[in-house]
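Report on the structure given below.
Complex shown without one protein chain; remaining protein chains in place.
We call the chains A and B, going by the order they appear; numbering starts again at 1 in every chain.
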Amino acid sequence: MKFRLTTQLQALAALAAITASSLQAATDIQNRDEPIEGQETATLTDPPNVPPPITRKKATKVIVNLEVKEIQGRLADGVQYTFWTYGGKVPGKFIRIREGDLVEFHLNNHPDNKMPHNIDLHAVTGQGGGAGASLTAPGHSSVFSFKALNSGLYVYHCATAPVAMHIANGMYGLILVEPKEGLPAVDKEFYVMQGDFYTRGPNGEQGLQPFSMEKAIQEKPDYVLFNGSVGALTGEGSLTAKVGETVRLYVGNGGPNLTSSFHAIGEIFDQVWAEGNMSHITQNVQTTVVPPGGSAITQFRVNTPATYILVDHALTRAFNKGAIGMLKVSGNEDKTVYSGKTTDEVYMPEGTSIRVAEQSAKPAPVAKTKAERIERGKAVYTANCVACHQANGEGIPAAFPPLAKSDFLNADKIRAIKTVTGGLQGIVKVNGNTFNGVMPAWALSNDDIANVLTFVYSSWGNSGKVVTAAEVKANAAKPQAAPAKPKDSH
Amino acid sequence: MRFNDFARFSVLVVSLIGSAPLRALADEIQPIPKNSIYLSKAPWTTHEGKTVTLSSLRGSPTVVSMLYTSCKATCPLTLLDLQAIEKGLTAEAKSKVQFAIFSFDSSTDTPAHLKEFANSHNLSGAHWTFHSGKVASVRELAALLGIRFKLLDGGGFDHSNIITVLDTEGVIIHKQVGLKQVPTETIALLNQTLLH
Partner (left out) sequence: MFIVHINLLPFLLPYLSPTVAAAQAIETVAPQKNHPTAVVIKGGTYRPFYRPRLSESDKRIVVKSFELDAHPVTNQDYLEFVKKNTQFTRSQIGRVFAEDTYLKHWQTDHTLKNEKELKQPVTHVSWFAATAYCQWLGKDLPTTDQWEYALDDVGRSAKATKAAILKWYSVPNNQELGQIGQHKANGYGVHDLVGLVWEWTQDFNNSATSAELRSDGTKDENLFCASGSLNAVDSSDYVKFMRFSFRGSLQAAFTTANLGFRCAKELTP
């Protein structure tokens, strides 16, 4: 009790601190006027990594060098695409600065590129967010500077006409403008950015796929992806964490068109800074909306090991178009949080029931020979009986009796007919073992029952008896009424 | 002695170079910097009827602008911007800085027309020169100054507004982009930087 109270108080204190500091968030004027001390070159990282948190307490001049590179890369297995990138990857480099910083931005267009490019950073206040000052021909560089007037997690993207194409080809990334007091420390930080992709061929068509403007205008993507390629955040690319760690995801959406319903299957976001703002935290969020050209920061402690699946919860995008990522958490299980499957029981309400078996569409012609009966019977067995009695009639110990070399079966053909047609409950002894289960009655045709019994009698060392439809008809039993609850069942 | 002859010859050469006309000659035959727009050989005719190339402006800091006389909307504002710059110059700067105006309009803005224009705007002082040129010259200068322009269907020109400052050698050292800009930086540059 005492322990819980302390942690609750701690949590409240932390929340109060965050809220209190947010009430004192710096204004744009304060940030504009904050004096600059010193100079540094920004550390830029490729996704899914994030540069280290800002520790300095002063605004500084930050030099950012961002190179545009047009490359051919993997969109999916066997599918190539021409990506236009900031820094060689999709999404582009993650930029991390502090509010009040003065950024000297160098946009460098590689001489091998064919296209002109520029940049609009949502963190910039000024014409085009920088786009007006940065249209750059291949083999050239543009420089402009801006003051970070507002904290937040901001999207940046190319704004050269045709804009949808530049963005659809992967020209987007995130710039984090930390608040003055920084963000609370966490164990893991990751960079995830969603984008929609439009190819001439459908999803999965192999080879180099050109961009389809028609599909982009109709907003009908073929791929919706995290970090620029199918499976970028799965397998070897999975994000990882250990049980007990706090994980923070900086989530962006480059679009160009689709809004993301970002969710981690099996996890809840303890805290969300919605839309990348720094002043208001929402707690306990399952799915958060990330608009194209927008962002969100989600943070959560991982309490128990699992592979948590990151998705866009508009689910065909996840399962049919690739919007899936993985966070693999390892460590000791916490069974209280999540037990996993504890038992697997038989569930049979109201005693035996008629099981309508799988019938073929056309009524098959009646079997005339024993061989025909066996052949037809095998099909019926496979469709209906294998689940319990198994492929070779071996049954499942303590659950379902064997049919192979079964003394019970071979002793009494009429009883066998009654068992299949009427069901059987209660204790039976087969080949020296006791079984106390429930066999349902089967609403199969007399022919089918005759055939399946003939098949069983001809298989696995059984007596080889033949059962005819007439015999089935004459000896069929009605389904039994619900018996008293068997003593040993559980 | 040969050595003394040589010495006397050198003294003569140096003293000659020291005299003003030959200093001008020396200036002329110093190479124009590779990044100077005075490398252009495009011909222009001034409002006084003189045929020149851009290098005629060499030797003084120059404020350059492009406009056309029948422009009603922005060009009058450009003139005001140029005059605002002139007003802010110190006496010393005023005596050295020249204003060179070039017309987009090869057909209407003949030298005579430009002279009329200069007079009617009281801009016919020694420091103001208006230039008329053929289309090829206009295009080349606009390209050198980074000025966009386009002849419109109904006549007239769509053009960007940039006032350019050149140093004495014709190298672009400052651009004042857009109309109605506060010319503080331009004026400061002309007053301080170029005069030492």
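General remarks:
Everything below uses one rule, namely that a contact is a pair of C-beta atoms (placed from the backbone, for glycine too) under 8 Å apart; a residue touches a chain by one contact, two chains touch by 3 or more.
The structure presented is a predicted model; accordingly, all values stated were derived computationally and were not measured.
When the omitted chain is restored, the residue from B:T74, B:T90, B:S124 or B:N191 that touches it is B:T74. Only one of the listed residues, B:I32, B:A84 or B:I173, touches the absent chain: B:I32. The hidden chain makes contact, of the residues A:L135, A:L176, A:V311 or A:L424, with A:L135.
For chain B, the residues in touch with the chain missing from this view are 7, 10-11, 13-14, 17, 26, 29-32, 34-37, 39-42, 71, 73-75, 136, 139-140, 143-144, 146, 148-150, 152-153, 156-161, 177-180.
Hidden from this view is one chain, which touches chain A at 70-72, 82, 111-116, 118, 120, 127-128, 131-140, 159-165, 208, 210-211, 213, 217.
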